[in-house]
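A single protein chain has been omitted from the complex, and every remaining protein chain is retained in its original position.
Per-chain numbering from 1; labels A, B and C assigned in written order.
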Amino acid sequence: MIVTMQSDASEAEADNVIALLRTNGYDLHLIRDAGPVAIGINGRPIGSDLPSVICDMPGVAHIHSGGRPYKLAARGVRPLGTTVQVGEVQFGGPLPAMIAGPCAVESREQTLRTADIVREAGGVMLRGGAFKPRSSPYSFQGMGEEGLQILAEARERTGLPFVTEVMEPEQVELVAAYADMLQIGSRNMMNVPLLRRAAATHKPIMLKRGFASTIEEWLLSAEYILAEGNDRVVLCERGIRSFDTATRFTLDLNAVPLIKQLTHLPIIVDPSHGTGLRELVAPMSLAAVAAGAHGLVLEVHDNPDEALCDGPQSITGETLAEIISRSTAISSLLSPTASLLAL
Amino acid sequence: MIVTMQSDASEAEADNVIALLRTNGYDLHLIRDAGPVAIGINGRPIGSDLPSVICDMPGVAHIHSGGRPYKLAARGVRPLGTTVQVGEVQFGGPLPAMIAGPCAVESREQTLRTADIVREAGGVMLRGGAFKPRSSPYSFQGMGEEGLQILAEARERTGLPFVTEVMEPEQVELVAAYADMLQIGSRNMMNVPLLRRAAATHKPIMLKRGFASTIEEWLLSAEYILAEGNDRVVLCERGIRSFDTATRFTLDLNAVPLIKQLTHLPIIVDPSHGTGLRELVAPMSLAAVAAGAHGLVLEVHDNPDEALCDGPQSITGETLAEIISRSTAISSLLSPTASLLAL
Amino acid sequence: MIVTMQSDASEAEADNVIALLRTNGYDLHLIRDAGPVAIGINGRPIGSDLPSVICDMPGVAHIHSGGRPYKLAARGVRPLGTTVQVGEVQFGGPLPAMIAGPCAVESREQTLRTADIVREAGGVMLRGGAFKPRSSPYSFQGMGEEGLQILAEARERTGLPFVTEVMEPEQVELVAAYADMLQIGSRNMMNVPLLRRAAATHKPIMLKRGFASTIEEWLLSAEYILAEGNDRVVLCERGIRSFDTATRFTLDLNAVPLIKQLTHLPIIVDPSHGTGLRELVAPMSLAAVAAGAHGLVLEVHDNPDEALCDGPQSITGETLAEIISRSTAISSLLSPTASLLAL
Partner (left out) sequence: MIVTMQSDASEAEADNVIALLRTNGYDLHLIRDAGPVAIGINGRPIGSDLPSVICDMPGVAHIHSGGRPYKLAARGVRPLGTTVQVGEVQFGGPLPAMIAGPCAVESREQTLRTADIVREAGGVMLRGGAFKPRSSPYSFQGMGEEGLQILAEARERTGLPFVTEVMEPEQVELVAAYADMLQIGSRNMMNVPLLRRAAATHKPIMLKRGFASTIEEWLLSAEYILAEGNDRVVLCERGIRSFDTATRFTLDLNAVPLIKQLTHLPIIVDPSHGTGLRELVAPMSLAAVAAGAHGLVLEVHDNPDEALCDGPQSITGETLAEIISRSTAISSLLSPTASLLAL
């Protein structure tokens, strides 16, 4: 661990930090170059409170720890990776898991028809929003519990488990009573009370990346869930905010190999929300799988000829089937070659 | 309102949209240039559901409404601006309101001493966190209700009202029982259940901007509160995320005149969190007031010589006093000249 | 084309715009909704000067053209796409073209050895910097013409053509005398005099995306080259600047399918500079090819055991060979299915 003093810190301020560390038994090295004093701390793990005490001492600029701020999520905890099982679906196994469904549950007919399409196309899990996070109070906010019942009926009918978003702590038990997997959405990635309450159900959790969250912040949110004793966490990249408005978000596939290097948790990708453009969904799906993703989440609509609800990012069942078959082919090209893409 | 078709939309798709609009009695203008067909809709406000129905029709690229998506927050609703009163403190009046206090309530002594410093420096309101939003589960999460009791004691002692953050819907009533004003933090700006529950208390609310939220998203979050019948909303700019890591966030002062143009709600600025650097707090405070801010929120610590809790962005009571006296002077330079900076 | 007036524009200002357009013979539609007046312009292409005249009239907010601001680069000009030939290397054909080489030419030995590695691994073209753009005046600025001579020797030896960066207009002829293809770097994407001078050589040009440039700005830079009568332009995505510092840049693979939709020019990807991390180069290479890229540019070093020049993003010849063989396999999976990823 290295403590760096501010450039205008006094000798006395540096001495205070040094004295405190020596009192606590640390082995120190002082580094004085052209810039501010840096203090190297050696030899054994530092206590959990001491860093924040030092951080608050006058003249201290910042503390650079050699280790990562997340512990349970770190790759080293399970070097071979974690497999999260939802019914018969496996995240983190050899094949990418394909989740698909409508953006929102809008009616029983639309949902059941879409579920059939997903199963026929080769999907292994359903998605669909019963409670919808919306920027505007004047937008459709979802069907609520009725939507959950429709999703449960779709599961009966198709045999596919479903994942759906939970938006507030008080809703967690209700949603968990129906869903096979709970989704924490992008806007709620840092909603700690929600993370804790969802973790406590011991259901598997799909944790979407905040659209302006760093990789480290994302893993710290996962750490909140792991720290509650629930390690059934699947991370989902869904696009970050950038300066370019050509796409609604910038799907960040760099996150896939980076996440695989940093954590043992599975990582999947949502190219539908991540790009917001139907034409980009197929190529970015294949790219995600080629980058090593453990699965995809895709928005599908039922019948484009009749549909009123054909969002600009939803694909047809036909496109879904093609994505699934080619993803499987790409995935099998990668699998024997673990040495290259490995972890 | 203008509907733009996708560049590869068929004639039939455009005709479907046109037919639906004509059926609903709209007066239409077709615009066909080198690019895709655009359909201008004239003459009377369009129904609340129709835009989302059109948006979902095949071939529709997007809908550009002449109006803003927020209604109650729009400047036009109260052209002279809203004044939010918290005890004797006025947000939106002629003088900037100065809020200050520790980042977190860490002990009774530290809080009372800091409160004294704030009052002596000329502050009119206290701030301090009892519940703290933290990226990491291993960081200090606040003193909770005990912190609220200490803040209430500081109010008794100084006569200054206080604002403090509320982080989850279930906490709202507890925090509202103590606090004079509820703070919705940056990470919760889009936490709709929290916005609604806080609004229902009819307490004044300080709504911080999400660190990656657009101005429009911010005003839509305010709209959620206004739509619950609570118009005592004060907006607070606190820095956005950018590519430059020289400061922790990029305090976006452009938001101040822009917000004053778009909405009637008061706007204040938090240069402490917005920059994360003590040396920048004073100049950016004066800049915020010169840009037209209705107030400031500042982090102050009690005694730098003894303090363990001297964050890199906290200022002393002396600096606070100077900021307040110069802000007042700058503000009085601006006031007679409403024509220039107007709104 | 749609002209939107400012929200506070007067009737008289709108009338001026309308009068000018009518005088010029346009067929107009006025759209007055809750928001500002919009004027739809119909029926025939507007003259090249008129838009900028209107744009400058009082009260005009902005002009939204149905068409794209680039003309020669637009997909519609050559719906089947452009193939750029460099010797026997083809960009825009059925197979991705693999370019590799050292970051900078540092010595004759290192360059020739690396060139051998590239050829053996299956690369079809060499890269290497003789003139280097550096942020700091104290960094190595490249070997200059001597570097070009070394690259020419490497070409003799391996039979592979090479691409190298040109940094200023006065250098263009010198570099063009040696190189098979000129590279315009990310920092020079908007350097118009350089674009024009390079275009005038009629050499093929690799145009890297500015690290903070939108897709539209990038295509407008290509338009400068095309407008000089040189259509041998290959676009190269190399990472954009975002808020996350986990990678040096955020390689934006969304650009690949988007560029293929918007322009007929080939698009290749540079995962070495785009991520800055060796471990990410292989997975992001395969992802780029799966997304539809027409080629890759990769940094390779000669001998990691002896090398002094082993940048954190350079890969070995072995990894290069694996990337090339798997890219070819992925590419052949995609090719028969032009309908899905098409354009």
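Just so it is clear, contacts are C-beta pairs under 8 Å (C-beta built on N, C-alpha and C of every residue); 3 or more make two chains touch, one makes a residue touch a chain.
Quantities reported herein were computed from a predicted structural model and do not represent experimental measurements.
Contact with the chain that does not appear here is found for just one residue of C:Arg134, C:Arg157 or C:His202, C:Arg134. Interface note: of B:Ala14, B:Ile31, B:Ala212 or B:Cys236, the residue touching the hidden chain in the full complex is B:Ala212. Contact with the undisplayed chain is limited, among B:Ala104, B:Val234 or B:Leu286, to B:Leu286.
Taking the complete complex into account, residues 212, 214-216, 240, 242-247, 250-254, 256-258, 261, 275, 277, 279-280, 282-284, 286-292, 319, 322-323, 326, 329-330, 333-334, 337, 340-341 of chain B touch the chain not shown. Although one chain is not shown, part of chain A still touches it, namely residues 1-2, 4, 29-36, 38, 40-43, 45, 65-68, 212, 241-243, 245.
Although one chain is hidden here, its contacts on chain C can still be listed: residues 6, 48, 52-53, 56-58, 60-62, 69-71, 133-140, 167-170, 187-188, 190-194, 210-212, 217, 220-221, 223-224, 227, 241, 304-305, 307-312.
Criterion: only the chains that are shown with their structure count from here on.
Top contact pair of chains, counted by C-beta pairs, is A-C. Averaged Cα coordinates give chain A a centre that lies 31 Å from the centre of chain C.
Once the centre of each chain is set as its mean CA position, chain A and chain B turn out to be 27 Å apart. Chain centres here are Cα averages; for chain B and chain C they lie 39 Å apart.
Shared interface positions of chain A, defined as residues touching 2 or more other chains, are 212.
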